[in-house]
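One protein chain omitted, others in place.
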Amino acid sequence: MTDVLEGDATTDVVIPTIAASKEGQPVGWRHRHLLDVDDLTMADLDLVMRTTDAMTEVLGRPIARVPALRGRTVTILFYEASTRTRVSFEVAAKNLSADVVNIAASTSSVTKGESLVDTIRTVEALGAQMLVLRHHVSGAPYLAADTFGGSVLNAGDGWHAHPTQALLDLFTMRSRLAGGALNGLRGRKVVILGDVLHSRVARSNIWALTTAGVDLWLCGPSTLLHGFDAWARSAAIGGRRITVTSEVAVALRDADVVMALRIQRERMASGLLPSLREYAARYGLTAERLSLAAPGALVMHPGPMNEGVEIASDVAAGAQSVITDQVANGVAVRMALLYLLAGAPGAGAAAPAS
Amino acid sequence: MTDVLEGDATTDVVIPTIAASKEGQPVGWRHRHLLDVDDLTMADLDLVMRTTDAMTEVLGRPIARVPALRGRTVTILFYEASTRTRVSFEVAAKNLSADVVNIAASTSSVTKGESLVDTIRTVEALGAQMLVLRHHVSGAPYLAADTFGGSVLNAGDGWHAHPTQALLDLFTMRSRLAGGALNGLRGRKVVILGDVLHSRVARSNIWALTTAGVDLWLCGPSTLLHGFDAWARSAAIGGRRITVTSEVAVALRDADVVMALRIQRERMASGLLPSLREYAARYGLTAERLSLAAPGALVMHPGPMNEGVEIASDVAAGAQSVITDQVANGVAVRMALLYLLAGAPGAGAAAPAS
Partner (left out) sequence: MTDVLEGDATTDVVIPTIAASKEGQPVGWRHRHLLDVDDLTMADLDLVMRTTDAMTEVLGRPIARVPALRGRTVTILFYEASTRTRVSFEVAAKNLSADVVNIAASTSSVTKGESLVDTIRTVEALGAQMLVLRHHVSGAPYLAADTFGGSVLNAGDGWHAHPTQALLDLFTMRSRLAGGALNGLRGRKVVILGDVLHSRVARSNIWALTTAGVDLWLCGPSTLLHGFDAWARSAAIGGRRITVTSEVAVALRDADVVMALRIQRERMASGLLPSLREYAARYGLTAERLSLAAPGALVMHPGPMNEGVEIASDVAAGAQSVITDQVANGVAVRMALLYLLAGAPGAGAAAPAS
């Protein structure tokens, strides 16, 4: 990347809208919103990864702050409880010197029955130039993007998508498995293990990982893989490699990455799962199961974990776990995305003069 | 206004305590608190409006920040859920470079039964110089003002008052109907439509609008207008024009502004309203009803809206609607009020040297 993030809060704002691709050609960021990763090309992913490298360097400074978003207001509107995603976006935005407004739906007048569209219009009129939205309804960020004049970042919508999680997962694999080269992930075996059916993390990872050329395996009880066989077949036509199986030993064999998904306790009620105990016995990521994977295979989890259910405590805290890395990388990835979206030609707010 | 808001966060603080009236005579802001608008003169309203003009100019800058309240702490203490008012004050205070502390009563120890007076003393001892208070009990801000050493801004108390809402409504009408001259509102017909009885927005608007010489109409089911006939008669003695009627066609005829109020669903239980459906049929602001008003009449609503009940969706989003303007103007009006109160001679905290 030829552009650099120079200076601190007292220096001039530098917002690059053009970055050099790995091949040396200039590549611009063309997206106004980040709603999912399904429309990101390999070049887009590469630009996000390289911008995240720059943000990681910023995070290593004694004062991890650059003025890229000074004078912009980032509003974080969450209709679901969250610690790590909400705080990660807040820290990321503040590190870029943005003003941050937090709105938790549970304590705000959005509980008075106002429509989402009206809330979005209100948030914009209150000065928001970028909107980070988590909503329990799949597709809600798309509706918000239709209304909002600035940039919308999807921080998780229903079962549908969680694009920043997929991008931080990709960045973590690229750093740990491929020495920082996205191409180095091509052909690596990655297993997503658990409740794929209800997981927005899984869906966004499917898009990001197969775009990056990963050999992706989805594994879990068949009731929690429903519909993914058809997805795998249609993906194969486009050259994406997805294998769906309920046989955990087959899935884990020689895997380079095992990503365990959170089991939602409320799934029990639906009859899709017999019991947490049985789930843990058959699909929990234990040290024994992990030994089937390639030596040094990465252990990942989007958090929060149910230790002893989908992942054993010794595995979660073990030498192969990069779960804490995922969280730390999340701040850098979100800084990169806020930065790219703020500089995109389609961004609603005028960019400060560079 | 002869004084200007110069500079940004890196320049000196400029706090004017004197502004020139429209007639060219210097008029000072004499109020330490903003508890209601009933004690604001026409000159006071005019000063707020002109200070808001200046703040609107600030909001149009690439970096909408001035150092007027640098080093001051504004505490926002809300005993009721709110999005727009809470965020509006927060953004306004931050735009003036104040430090902002948010306290939501539902998640704080005020739920432990501490008295309001003790809470106010505590908030002041924690460093608050300005207090923005929303409380479900009418009159609570007056009690707070008796205790608090700095300035209290009422952000809504029970059914009693919501002065900043009335002032942003006034500013919106002045901009849209009167070319920025408050005198231009004299004699214009403004209709407040709906549940006037339970509305603090209506009560504060009655004071502000009649002080500005508006021909004010209150319209709604008779059960929701109880007591306002007497108010209208007593107001008439002082030369204020208020008409109370349940006949919506009479009220809307040739109106310059129609402000629909939110219907609280919990009113149904009290027997004051038969049903939302019947309310919508008889008093909802539809395109058909709006056609009775003057051409281009303004449609207003304090939000949050129940679309399809007190206001039809096509009217709320239509060309005559200035509802989003109201929200945006709210930030500017609150900046103006924080600014004027901070510079008032009676303000508890010493003003930074200019």
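Letters A and B mark the chains in the order given here, with residues in each chain numbered from 1 onward.
The rule is simple: contacts are C-beta pairs under 8 Å (C-beta built on N, C-alpha and C of every residue); 3 or more make two chains touch, one makes a residue touch a chain.
For clarity, every value in this text was computed on a predicted model and none was experimentally measured.
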Touching the absent chain when the full complex is considered, from A:A178, A:A235 or A:M305:
A:M305
Where B:T119, B:S204 or B:Q326 are the choices, the one touching the absent chain is B:T119
Contacting the left-out chain: of A:A43, A:V91 or A:L272, that is A:V91
List every residue of subunit A that touches the chain not included in the displayed model.
59, 62-65, 81-84, 86-88, 90-91, 94, 104, 106-107, 265, 303-307, 316, 324-325, 327-328, 330-331
Residues of subunit B in contact with the chain not shown:
70-71, 73, 75, 99, 101, 103, 107-115, 118-119, 121-127, 350, 352-353
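Assume only the chains that are shown with their structure count from here on.
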Using CA atom averages as chain centres, what separation in Å is found between subunit A and subunit B?
41
